[in-house]
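For reference, the structure discussed in these notes is given below.
A single protein chain has been omitted; all remaining protein chains appear in their positions.
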Amino acid sequence: MSALSSLPQASTIAPQVDALFWFMLALCVIVVLGVLIAITVYSVRYRRGSPADRSGRLAQSTGIELTWTLIPLALFIGVFTWSLFVFARMRSPPEDSQTVYVIAKQWMWKAQHPGGQREINALHVPLGQPIRLTMTSEDVIHSFYVPAFRVKQDVLPGRYTQLWFTATQIGNFPLFCAEYCGLDHARMGGNIVVMAPSDYSRWLEGHSGPQSLAARGAALFRSHGCSGCHGPDASVHAPDLDGLYGRWVHLTDGSTVIADDRYIRDAILLPKQRLVAGFAPIMPSFSGQLSEEDLLALIGYLKSTSSVANDPPAIGSESTHEHD
Amino acid sequence: MNATVAEADWRANGVQVEEQYDDAAQQREAATLGMWVFIATEVLFFGVLFASYTICRILFPQGFAVASRHTDMVLGTAETAVLLISSCLIALGARAVKLDQNRLAAGLLAGTAALGLAFLVMHGFEYHKEYAEHLIPGVDFMQRGPQAQAVELFFCLYYCITGFHSLHVAIGVSVILVLVVRVLRGSYGSQRYTTPELTALYWHLVDIVWIFVYPLIYLVGRAG
Partner (left out) sequence: MSTIDAAIPVPSAVHSFLDRDYSLRAWLSTRDHKRIAILYALGITGFFFLGGIAATLIRLNLVEPNGLLLNAETYNKAFTFHGVVMVWFFLIPSIPATLGNFLLPLMIGARDVAFPRLNLLSWYLYMAGGLFTVAALLGGGVDTGWTFYTPFSTMFSNTNVILVVVGVFVAGFSSILTGLNFIVTVHALRIAGMTWFRLPLFVWSMYAVSLVMVLATPVLAMTLALIGLERLAHVGIFDPALGGDPLLFQHLFWFYSHPAVYIMILPAMGVVSEIIACFVRRRVFGYRFMTFSILALAVIGFLVWGHHMFVSGQSMYASMVFSILSFIVAVPSAIKVFNWTATLHKGDITFEAPMLYALGFVGLFMMGGLTGLILAAPALDVPLTDTYFVIAHFHYVMVGGSVMAYLGGIHFWWPKITGRTYPEGWARSAAVLMFFGFNLTFFPQYILGYEGMPRRYHSYLPEFQILNVLSSAGASILAVAYLLPVVYLLWSLRRGGTAGNNPWGARGLEWQTTSPPPQENFLRPPVVREAYAYDEPAP
């Protein structure tokens, strides 16, 4: 029910968000009306010169105070709990989500589908299919915002953040950048194009790039010499990357981390930061040699050699090495 | 309303009670509370740097260990000893003022200032050494190797923390030197000791900040 607004409810989470919003709004309206009516009534009835009875006025009452302390507190806790469930759902992409990679830069959005299709300032998605966006920025903080889906997530340089949605209406829905990022922040917009699944397949075929993401990543893996150490014939003792994606990795300091998108990116750019147990710290850093798109391609390649179909559930904000 | 009390204070003790205060005792209480509030602000001020340091160290434990080994532990330890002794001296000096032992007090305060200066000189040597070793991030930083980025972060924090701390030491030394002169002139005594006492409090803060700085900067990764 979004009869009061022209904003469509175009995702599965949108009605849930709206329900909470309208409930809270209704509560707010009730409180505002209540207080405003009380103020008006009192102002009229007790204006100077009115004949109203003013005897027996209370200057304090612990009972009354506790009432209007505890009732709001209880309401707040109730609303908070409700909000918690909706929020948890917003942050938990389903197992069968398809990943699309998004790279933000001043002042455009670049999207890459696993099949190699690339888009600028647009994102084609199929109806009814959970889509998970893994996003990073090439420069400053941006924010991926689709009002019709009720989703927003800041996109940061140097790390991956994620956002997921399932579109429930066919059409074009505006995409905005919602974190001020400089000169053309206001023009950094685009469209999410939701298509029927069959149309979407046709679109994918029609727009496929020369290579899938994984194939491109495989080429980079060879051209940048990764296979020299990590390949099966390597003379150097380096971790085997086949099937690495999504597995737990043991580090020299005794902790374990999960090999998700972020771990792989860090391992390529800052290899000495988290050393793998049992291996010498001899991997060189590729910082400055690979673009964000290259990194995503390599990740795509490693994913393709792994049995894990998707990002492990705890990516980015919830992974073990997150600091907050 | 209280002119008579204030005048009595002035005549008896040479205490100049400002007009917003009823008597010298109230003035002293206010000044003391003021200094404690100021110390609280300094804790929050340095707290930002300590918090940033903590987060960075959790992220880069090995890098910070490597970086810490580039600091001069001998000088750092000497500086710690110097500051601790100076705190002792200034505490004794403030006490001497209260006991009307002006010459002793002046000597102790001068000693504190001298030790403070010694601290600054030693730290100057440290900075010079770090400059020679190309350890100044952004300006002249030539560390290479696996932990280079973490080392650069460490040194960025190092210069911030020690820089602001040294600024506070320098201010303290200046104030103490002025105090020495005024103590010798007889401006303070058993009835007028607020300023030396609060200066000592400030100096203790400077010392305590350093006590946190020392292990965080100089002793990371030295145990093994």
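Things worth noting here:
Lettered A and B in written order, each chain numbered from 1.
The rule we apply is simple: contacts are C-beta pairs under 8 Å (C-beta built on N, C-alpha and C of every residue); 3 or more make two chains touch, one makes a residue touch a chain.
On a predicted model such as this, the values are computed, not experimentally measured, just so you know.
Across the entire complex, the residue among B:F60, B:F119 or B:Y218 in touch with the chain not shown is B:F60. The residue from B:V15, B:I90, B:A113 or B:L153 that touches the chain not shown here is B:L153.
Remark: the omitted chain is touched by one listed residue; of B:G34, B:G186 or B:P215 this is B:G34. Contact between chain A and the absent chain runs through residues 5-7, 16-17, 20-21, 24-25, 28, 31-32, 35-36, 38-39, 42-43, 46-48, 52-61, 64-65, 68-69, 72-73, 76-77, 79-80, 83-84, 86-88, 90-91, 106, 139-141, 143, 145, 147-148, 150-154, 156-159, 161, 174, 176-187, 270, 273, 316-318, 322-324. Contacts to the hidden chain, counted on chain B, fall at residues 1, 18-21, 26, 29-30, 33-34, 37-38, 40-42, 44-49, 51-52, 55-56, 59-60, 137-139, 149-150, 152-153, 155-157, 160.
Everything that follows uses one rule, which is that only the chains that are shown with their structure count from here on.
Here chain A touches chain B in the complex through residues 253, 270-273, 275, 281, 323, going by the rule given at the top. Chain B meets chain A in the complex at residues 55, 58-63, 146-147, 149-150.
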